[in-house]
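Pasting in a structure now, in structure tokens, and then I'll have a few things to ask.
Note that one protein chain is taken out, while the other chains of the complex remain in position.
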Amino acid sequence: MVERRHLLDVDDLDREGIERILDMARSFAEVQRRPIKKVPSLRGKTVANLFYEPSTRTRLSFELAAKRLSADVLNFTASASSVQKGESLKDTALTLEAMGVDAVVVRHPVAGTPWLLRKWINATILNAGDGMHAHPTQALLDLFTMRERMGNLEGKTIAFVGDILHSRVARSGMKACRFMGMEVLAVAPPTLLPPVAMEGVEFTCDFDAALPRCDVIYMLRMQKERQQEGRVPSIEEYVRFYQIDAGRMGRARPGAMVMHPGPMNRGVEISSEVADAPYAVMTAQVASGVAVRMAALFTLLGGAEGGDGIA
Amino acid sequence: MAFRERTRVMDADDIRRAVQRVAHEIVERNKGASNLVLVGIRTRGVPLSLRLAKAISSIEGTEVPVGKLDITLYRDDLHTVSTPVVRETHLPGDIEGKNLVIVDDVLYTGRSVRAAMDALMDFGRPASIQLAVLVDRGHRELPIRADYVGKNLPTSRDERVKVALTEVDGEEGVYIGEEVG
Partner (left out) sequence: MPDLLIAAARVVDPFNGIDEIADVLISRGRIAKVGRGLSRDGKEVIEASGMVLSPGFLELHAHLREPGDEDAETLETGLASALRGGYTAVCCMPNTRPPLDNPAVISGLWARARDMGLADLYVIGCVTRGREGRELSDMAMMNACEARVRAFSDDGAAVEDAGVMRLALQYAAAFGGLIISHPEDTRLSRGGQVNEGAVSTALGLRGIPALAEEVVVARDILLAEETGCRLHLAHLSTARSVNMVRDAKARGVRVTAEVTPHHLVLNESDIPGYDTSYKMNPPLRTPEDVAALREGLRDGTIDAIATDHAPHRCEDKEKEFDHAPFGVVGMESAFPVLFRELVESDEIPLERLLGALTRGPAEVMDLRPPEYGAGIVVGARADMVLLNLEEEWIMDASRFVSKGRNCPFHGRSVKGRVAYTVKNGRVVYAHEDGRG
């Protein structure tokens, strides 16, 4: 059996590996500007999107990335498949393997599922989000977006704001930002912070005090169910202390930018005014997604099997 | 693997004269330089294309647009490369209806040129595509030939040809040698 390469979390890359993918993503961003946006590099390869959670944007982004590399794409979503008939994840994975897929892009509500797939089948696994755990391509496209705007990220400060405890975007993002030499803050009410500090991340509950240090303010989606779980007393109270609005933006570093993984809750974690402002880069994030995922797919599937690309 | 050089077949002056001669041939064949675009294949085709452009403009007195092309995504031997790296491609504007000249250092199997033509076709429909190389070492695997050749260099398949250019390698020269290690 050949040794496969995988992208399960940003740990699978070091800083050099991240930079190589980001550099390559620039080239793929250029491909996106060509009249014919499709290149033949993954012709004959098959990529399966295995999505156990509804996610239009990530799935479309991966699908477009694979198709623009000329790979064939199979879409397997939980609602439209045998999952409802009770087929186990393992049997589904073995089915995909029997069909000869080269890569499985997996999103699943349970943390660790991509690691199980790696153990069970011989295909390249890309993690498109597992539970509260990891979302490496989101972290990469966020770094790409930041680097295109700010250049070198070393020494810059980013604050992740909101439901850190349940956020895979924050988990992978904070790690990736640390790799790039950034200062990382986690800002949330105490009930939405992890129970223990994470390595190299400064926890604080005081958004207003943190703002003057921030070059990047990364807002996380606030799920309404957190209020039902009793983790915040009310959405109103959350908004009062943790929403990014024009007033708070005025206290951030000059030139600071606002990011959000989408979909946004306007009027909850982000005011409409901020969401539509030029310093909010959400559309750039989405645009980077395809190029970064092309770079990831190409790095994992483009070269010789058993090469030294990733993990 | 390392390259052990055996013979130097061109020096800096030889390269300079070859570029000069090819520039003249391009101008003559295209009856001027008005509709020309030079496209260098990464890596060493890029400085060669810039040198050619400079030579052409000193002959004709007009600027020739120059582009650079990364063919990694179009290669047919990707499965043999352990960690392929994709670099940026940049073309100077629309190539529709232009006379393109692909520029590379060594013409060997012809596969790189095939990849370059496929890539260029995805950018538009040029009036013509021509090929200029510094060295043609033979052993084609595809029906491709160069329009402009700096030097024809008969080689055996086990030999390697190495082109060194100041912009990339810090020195000038063309060498025949072999792989070692």
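A and B label the chains in the order they appear, each numbered from 1.
Operating definition for what follows: contacts are C-beta pairs under 8 Å (C-beta built on N, C-alpha and C of every residue); 3 or more make two chains touch, one makes a residue touch a chain.
All of these numbers come straight from a predicted model, not from anything done at the bench.
Across the whole complex, the hidden chain's contacts among the shown chains comprise A. Contact with the chain not shown here comes from a single listed residue; of A:74, A:89 or A:150, that residue is A:89. Of A:40, A:194 or A:262, it is A:194 that touches the chain left out of the display.
Although one chain is hidden here, its contacts on chain A can still be listed: residues 88-90, 108-113, 115-116, 119, 130-134, 168, 171, 194-196, 198.
Note that only the chains that are shown with their structure count from here on.
Within the complex, the chain A residues that touch chain B are 20, 23-24, 26-28, 30-31, 34-36, 38-41, 69, 295, 298-299, 302-309. Here chain B touches chain A in the complex through residues 70, 72-75, 78-90, 118-119, 122-124, going by the rule given at the top.
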